[in-house]
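One protein chain is absent from this view; the other protein chains keep their places.
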Amino acid sequence: MPQYGMVIDLKRCYGCYACVMACKVKNHTPPEVFWARLLKGERGKFPNTMRQALPVLCMHCEEPSCLEVCPTGATQKLDNGIVIVDKDKCMGCKACIMACPYGARYSVEKWVSYFPEGLPLSDYEKFAKNYWEEKSGCGVATKCDFCLDLIEKDKLPACVEACPANARTFGDLDDLDSEASTLIRKCRGEVLNPELGNKPKVYYLAPR
Amino acid sequence: MDPKVNGQLQKDWGGLIALYLFLGGVGGGAYTIAAINSFLGKSMELSTTVGLWIGFPALLIGSLILVADLGNPSKFILAGLKPGTSWIARGFWIISLFMVFSFLHLVIHEFTDVNQTAGIMTVLAVLGIIFAILTIAYTGLLLGASKGIPFWRSGIVPVLFVISGLVTGHFLTMIGMVVFYEGASTVTQFRTMALEASIVVVVELLAILFFLHAAYKQPDSRESVERIMRKTIFIVGYFILGLGLPFLLMLIIRYTMTASGPGAILAVAFIGALFGLIGGFLLRLAILVCGALPTLNMGGFQFRRIAKPKDLKPQIGLMPPQ
Partner (left out) sequence: MVDATTTKEDVWIPTCCGQCYCMCGVKVRRQDGIVTQIEGNPDAPTGRGSICVKGLASPHLLYDPYRVNYPLKRTNPEKGLGVDPKWERISWDEALDTITEKLKECQERDPRGVFFQATTTQASEIRFGVIGFMKAFGTPNYWVSGGGLHCGNGAHFMNGIMHVAWSIIPDFAHCNYALNFGCSKGHGAGHVAVMNATQVADARFRGFKNVVFDPFMSAQASKGHEWVPIRVGTDGALALGLVNSLINEHGIYDAEYLMYKTNAPYLIRPSDGRYMRDKETNLPQVWDLVDNKPKIHNDPSVTRVEYEDEAHEVALTGTYNVDGVDCQPSFELLKEHVKKYTPEYVEKITWVPAATISRIAKEFGEAAEIGSTVTIQTENGPKKIPRRPVATHFFRGAQGHTNSGWTCLSIDMVNHIVGAADTYGSALGLGGTVQDGYKKTGKPYQIPYPCPDGLLKAKAWVYDHIPYPLREPKPPTRLDLHDMFPTSIYNAFTICSPKWFDILERFKIPYRPDVMINFGSNSVMTMGNAEAVTENFLKKFRFIFSFQLYCTEFEEAVADIVLPDACYLERFTPAVSFPSTFSHPQGEDDWGWTIRQPVVKPLFERRDFNEVMLDISKRCGILGKYYKGLNDVVPIRYGGDLEEKNKLVEDGSVEHSWEDICDRLVRDRFGDEHNLEYFKKRGLFTWPKRKEDVYWKWFNPSRVPVYFEYFIDSGEKMSKLWDEYQGNDFFKFDWSRFKALADWYPCPTHTEEDPEYDMHTFYWRAVAHCNSLTQQNPYLDECAQEDPHVYAVQMHQDTAAAKGINDGDYVWLENPQGHKVKGWVSLCEGIEPKHLAIAAVAGHWGKYMPIAKGKGVFFNDLVEMDLEHTDPLTFNQDICCRVKIYKAD
């Protein structure tokens, strides 16, 4: 079984939000839900200042802290390493949201339109609502699943496909010859906040 | 006023969860006091009765609130099917067992002859106290299991919540005693309980200071401490009015109102206890709303979710004529 993971080259990434939006329109996530998100950081005093963007998503940790706190078995780690939520088992306690130090989980009580309340839904939003309620669900924890449906069709996750800078490499981390493994090894990939001990499967290559 | 909404703060657990944490504490605390007092015999009868009447219902309401806060309340029973796998699953059984014990204790205490059922009541009280403490501690352990919120990860939170549970348990019991006032003996009990409460308040004060100090030393939870120290509900609502004022009033009841009539004592006790209760709730609320995600570090940068100004929500505006 492959162990899926991702490498994000921060030197390539220039913070364009294409990953965020590709995820939005693929998964039709409602407002304020960002399975793929982009954080921006600044350091140093003027003029020795630096800025950098950090794309984040579910880290699909080897030791997911969300899994530990899930009381119902809704959060599962698949054999291929992908962490998913079975919406039919989730009771919506949100403990997993609090347990994820990477802030990768989101829950919406009810589906909300992107437009002000009180308007009739557009055709696209009707579709998006339906898609969300069926695939992800309201009141339950939701998160990035590495676009499992696309992977099963031998395609790449939407954010990987969309990245104009080719900053994202998706692949089998158990396969030492995969592009992802090679990048991690050769370019010294690091995980976010390793001290947390979650052993994320999303690696980053240094911005400089 | 903070002009911005900080994206680092968790926003999924709010008032309802705070209320549950509070009720879990107050219920467990009141029951514990009642059960201990029951060993002291007649002199503390009213406080025992009131405490037992608080314990079970508080947890019942608290659990209902907890269920109501679920995104999918109908599935709450799933939490009980995998005991031991997670703190919520453990909590499910802790609360359930506590509710069973406290309910039985209450029923037996109220509706049987105390002399005949003393043995079983002792057993129930011991079990009840254990599970009451576990119930309160669990409210802290629930937060403590949240790896995403370093502020809550502290081992002191369950201890703090147990202490606060005992304090608020005292206070709610005292309010109950004001309502069911039974004359002079009640006043005596007040004076005992006022002393107990004062002592526990001092312990709580030490616990909270220790908690904040420890959290401040950790970089990941420092932001939460800074935020909570700027929160009015925490400083004024909890610290001054919810902890300081009741402490003062309890000391007054105990040491300066020796010659006062019952009415004055009742009134002071009532006011002190009420503020203490509100303080207990605000403590939990403040701890919840100040829960912040850890800052993510990479390449020497610190990455955080952005703070947005509060007034960006679109109004409905006008539609072009259709």
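The letters A and B name the chains in turn, as written, and every chain counts its residues from 1.
Note that in this section a residue touches a chain if its C-beta (ideal position, glycine included) is under 8 Å from a C-beta of that chain, and two chains touch if they have at least 3 such contacts.
Computed from a prediction, not measured in an experiment: that's the story for all the values here.
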Message: Considering the complete complex, identify which of B:41, B:84, B:119 or B:314 is in touch with the unshown chain.
response: B:314
- request: Determine and list the subunit A residues touching the chain excluded from the picture.
  value: 9, 11-18, 20-22, 24-26, 28, 31-32, 34, 37-38, 40, 42, 44-47, 49-53, 114-116, 119-120, 122-128, 130-131, 134-135, 161-167
- prompt: Given the full complex, what residues of subunit B touch the hidden partner chain?
  reply: 2-4, 306-309, 311-312, 314-322
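We take it that only the chains that are shown with their structure count from here on.
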Task: For subunit A and subunit B, let me know how many angstrom lie between their CA-based centres, rounded off.
output: 35
- line: Within their complex, subunit A touches subunit B through residues 10, 37, 39-43, 50, 52, 54, 56, 65, 68-74, 89-95, 97-103, 107, 109, 115-119, 138-141, 190, 192-193, 196, 198, 204, 206-208
Field: subunit B residues within the subunit A interface of the complex
entry: 10, 12-13, 70-73, 75-76, 78-79, 81-82, 85-89, 92, 142-143, 145-150, 152, 291, 293-294, 296-306, 314-317, 319
